[in-house]
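Removed: one protein chain of the complex. Kept in place: all other protein chains.
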Amino acid sequence: MSRPILEVKDLKKHFPIHGGFFGGVTGHVYAVDGVSFDIARGETLSLVGESGCGKSTVGKAILRLFPITAGQVVLDGTRIDDMPAGRLRPLRRRIQVVFQDPFSSLNPRMRVRDILAEPIRNFGLAKGKDEMEERVAALMDKVRLPRDAVGRWPHEFSGGQRQRIGIARALAAEPDIIICDEAVSALDVSVKAQIVNLLQDLQKELGLAMLFISHDLAIVEHMTHRVAVMYLGKIVEVAPKRELFAAPKHPYTEALLSAVPVPEPGAQRQRIILKGDVPSPINPPKGCRFHTRCPYAFDRCRVEEPPLRPLEAGHLAACHLHDRPAAENPLAGARGGALLPA
Amino acid sequence: MASAHTAPLGLAAESRPPVAAAPPMPDVLPPVKPRRGLVGFVYRHPTMAIGGFLLLVMIFIAVFAPLLWTVDPTALAPARRTREPSLEHWFGTDMLGRDVYSRVMYGARVSLIVGFAVAILSSVIGLAIGLVSGFIRVADGIIMRIMDGLMSIPPILLAIALMALTRGSVQNVIIAITIAEIPRVSRLVRGVVLSLREQPYVEAAVAAGTRTPMIILRHILPNTLAPITVQATYICASAMIVEAILSFIGAGTPPIIPSWGNIMAEGRALWQVKPYIVFFPALFLSITVLAVNLLGDGLRDALDPRMAKRL
Partner (left out) sequence: MALLEIENLQTHFRTPDGVNRAVDGVSFNVEAGETLAVVGESGCGKSVTAMSILRLIPEPPGRIAGAIRFQGRNLLELSDREMRDIRGNEISMIFQEPMTSLNPVLTVGRQIGETLRLHQGLNRQQAEARAVEMLQLVGIPEPQRRVREYPHQLSGGMRQRVMIAIALACNPKLLIADEPTTALDVTIQAQILDLMRDLKRRVGAAIVLITHDLGVVAEVAERVVVMYAGRKVEEAQVGPLFRTPRHPYTQGLLGSVPKLGSSLTGTETRLAEIPGLVPSLKQKIPGCVFASRCPHATDLCREVAPALEEKAPGHVAACHYAAREGAMAA
């Protein structure tokens, strides 16, 4: 395989907390605390986790919407995290984004035509007015919206249609990779299916790589090639989809999978209900960050942070359990995870 | 037709089943006829309609004051001092024999000019300051501390102090009140800019390679206009009141120009015996301020409600 389109190496983003009379820094939110992954051309990697785990911050850091604290973001072999804004601008074309909220992601004071024309103009992708019109019309076709709707305002569209406009805007720049930040989470069930199908079709058609940030595991399973699970600013497990859903190697992944309600009445599943809440990222627990809620935690977990390490080809997890003999490791071997009937 | 349906859908394959129609549901509420045009506007936005109408009347009075059966508002007639309202002098005459009706009609000019000028000037300047403050971190700290300082002085005292430094004229009154109002606008704009910068569509524009000046022009500025317009109406109303106060205490419009504040100031000495000299200009001032405030409330409700909540 050739070099990945996107590499993220030990990315850290700590947001300072300002306080006191003079507004000094009184602490940090360790939103993202050492995250590494890569995405191949045409591949979908999903970043899953609960709210506050830092998954959206990773997306925004890759987009350089704010400076990062440490680490590297490498786009197709070029490091972009420390690039001056002027040199970065043409490279922005290659990474685009689709946001969650179909209402606040479109400027209410711009017509659809202008929304779609903005990236085309910025990156000089069209010569002259006619080509611009043509490109905008082609984008409307791609996202299956009527061409004559380009003169309308965002508020004239429904949530699903607005999300299509958001996708068209991302495609307008002809990117290599699209970051979907909870792109279907705010939509109604039937509309969600429309947008999921559209994203899948577009990815196949255009060979896009995708970073799919979501908390919805069923949609992720449907969309993705590989999955990275985040907890409190760290990746705890990365694996190809089937491996992860069949045999999770981290207790958090296992619990997450078992917690998803399945639309199948009477399905007997082994359910792991985690105790307590996610700790604050301002003061993350020492040792393994998951030990406060982990049903299998033992002494070592409370003092030593487990590194993310390969357990099988392409399957990485950060858990001390795998150093124990198989008999004492509840996550050893393939058990069909929590998904198959017990 | 129906036979085209296939079994996996679980739909029956008979051609036309016995039809079971649902009973029709009655109307619970009388049907509403959607109203369009002017009637629809009044129906939807009554406060804006009333405020706008009253304000239009005041503008009409100010523009056409000479044609509204007025006499020269500065003409002295010592023989006809302090007359009660009558057919000849609708609002009576003041202690110098000037016709109060004419003075009140002409006085609308000063109030409206000051109100509108201050609203526009302070909005434009406040917008510029707010944008700079919202976008340039270094400038923000300094600018906002200056604004905090200005805001700690009551606007009226600030305006009086500024008037004390200059010669009384309508122009100087406008400048003084504008300076006093700028902090409010720039704080508002700064707040709106900071929250707009976090909007996904602004982030998407950054990701789409849009340069900062274009971000401001295309994505920030148009979305600050709604809250600023609403704020401008409130500033307009407050400027009219401040102008009247300045004139009333003799620190505003020169006495030679009839303004509502001046008329009230002149009638003050006779308030006990000839209340109408104060009453009419006060009435007109109240109606105008009410009109502008109604218009502002209506605008706030009509424009993006989420924006309006920040005011």
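Order as written gives the chain letters A and B; numbering starts at 1 within each chain.
Note that a contact is a pair of C-beta atoms (placed from the backbone, for glycine too) under 8 Å apart; a residue touches a chain by one contact, two chains touch by 3 or more.
Just so it is clear, the model here is predicted, and its values are computed rather than measured.
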item	value
Per the touch definition above, residue among A:Ile219, A:Ala239 or A:Leu331 touching the missing chain	A:Ile219
Listed residues A:Val29, A:Met230, A:Leu257 or A:Cys301, member touching the removed chain	A:Leu257
Full-complex contact with the absent chain, from A:Tyr30, A:Phe99, A:Phe123 or A:Phe245	A:Phe245
Chain B, residues in touch with the chain not shown (by the definition above)	1-2, 5, 7, 9-14, 16-17, 19-32, 34-35, 40, 43-44
Contact footprint on chain A, counting only the chain that is left out	50-51, 158, 160, 188-194, 196-197, 200, 215, 217-219, 221-222, 241-242, 245-246, 255-267, 271, 273-274, 277-278, 336-337, 339-340
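We adopt the following convention: only the chains that are shown with their structure count from here on.
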item	value
Inter-chain centre distance, chain A versus chain B - centres from mean C-alpha coordinates, in Å	46
Residues of chain B touching chain A in the complex	199-211, 218-219, 222-223, 304
Chain A - residues contacting chain B, complex	60, 63, 65, 89-90, 92-93, 95-97, 99-101, 104-110, 118-119, 122-123, 166, 169-170, 172-173
